[in-house]
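Reading through the structure tokens given below for one structure.
One chain of protein is taken out of this complex; the other chains stay put.
Coming up: chain A.
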Amino acid sequence: MDARTTPSDPLFRDDDTQEMLAASRAMAARQLRNERISAIIRYALLTAVGFVMLYPLIWLIGASLKTNSEIFANPGFIPDSPTFDGYVKGWQTSTPYTFAHFFWNTFLIIFPKTLGTAISCTAVAYGFARFDFPGKKILFASLIATLLLPNVVTRIPQYLLFRDLGWLDSFMPLWVPSALAGDAFFVFMLVQFLRAIPRDMEEAARVDGANSFQTLLFIVVPMLAPALISVCLFQFMWTMNDFLGPLIYISSVDKYPVSLALKLSIDTTEAFEWNRILAMSVLALAPALIVFFLAQKYFIEGISTGGVKG
């Protein structure tokens, strides 16, 4: 501290210094109070917005535990007498199959699709990010172009193609294109991620005797892991929620995935058993939510860093 500001300094009268000290203390206190108030406002606001966002979900869970008549009678989301009736009856469905069957169908689509996406997109992205080959620029440009193409445009040609292949009413149209790196978005995302990773490690691996495939497998994939987890999560959630795809290609009830099965219970029941529908909706949401929360850490890492830490 500068010696001149000490109270004993004859140049400064004692009360002067005291006054200054008091003033600065008051200012600090005011600042602290302001900060606290703004923090309270901030949190209140965030909580309110968060609540509004989550309200439908909370309501959904509450309503799934109500009886069918209470859903419309009681506007609050806490049921008077919670019952699992909706879950038990809803699980049975009005078809010969239980919901377990539909979950299994969804799994049969999601599993090859996610796995295939991870493998094929990694391979394609590795090629684009690390190798020079004739026509690379044009190929990459067309990849980006497909990214910008609206989905609807390709629906009909795709349908005709799959019909000619005899793939209608099977799971193939739902996962095969993705498993062949058909999702340009994921390829693009991985290419960007790879570009941010220095090549030194791969060069070291080549000097160590690894061929391109070994380098990919032992060096690139582990470094790419956060991005790959994001890709798998996105693919998982989007497929879980996909309604249009199955609606177009699947026609027999025994092949319905969960998303279609939910719709099924609305169609066939004359008097809608809303509590059953809501209960099954909760179950349909559960896998995505659980997976997301389990993998949240990697997921955020994957989409935000896009590179390696030092």
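The criterion applied here is as follows: a contact is a pair of C-beta atoms (placed from the backbone, for glycine too) under 8 Å apart; a residue touches a chain by one contact, two chains touch by 3 or more; residues count from 1.
What we mean here is this: contacts and distances are computed from a predicted model.
Per UniProt, the protein behind the absent chain is "Carbohydrate ABC transporter ATP-binding protein, CUT1 family"; the candidates were "Ferredoxin--NADP+ reductase", "Phosphate transport system permease protein PstA", "Carbohydrate ABC transporter ATP-binding protein, CUT1 family" or "Ion-translocating oxidoreductase complex subunit C".
Only one of A:61, A:115 or A:210 touches the absent chain when the whole complex is considered: A:210. Considering the full assembly, A:223 is the residue among A:60, A:119, A:143 or A:223 that touches the omitted chain.
In the full complex, chain A contacts the hidden chain through residues 132, 198, 200-201, 203-211, 214, 218-219, 222-223, 225, 308-310.
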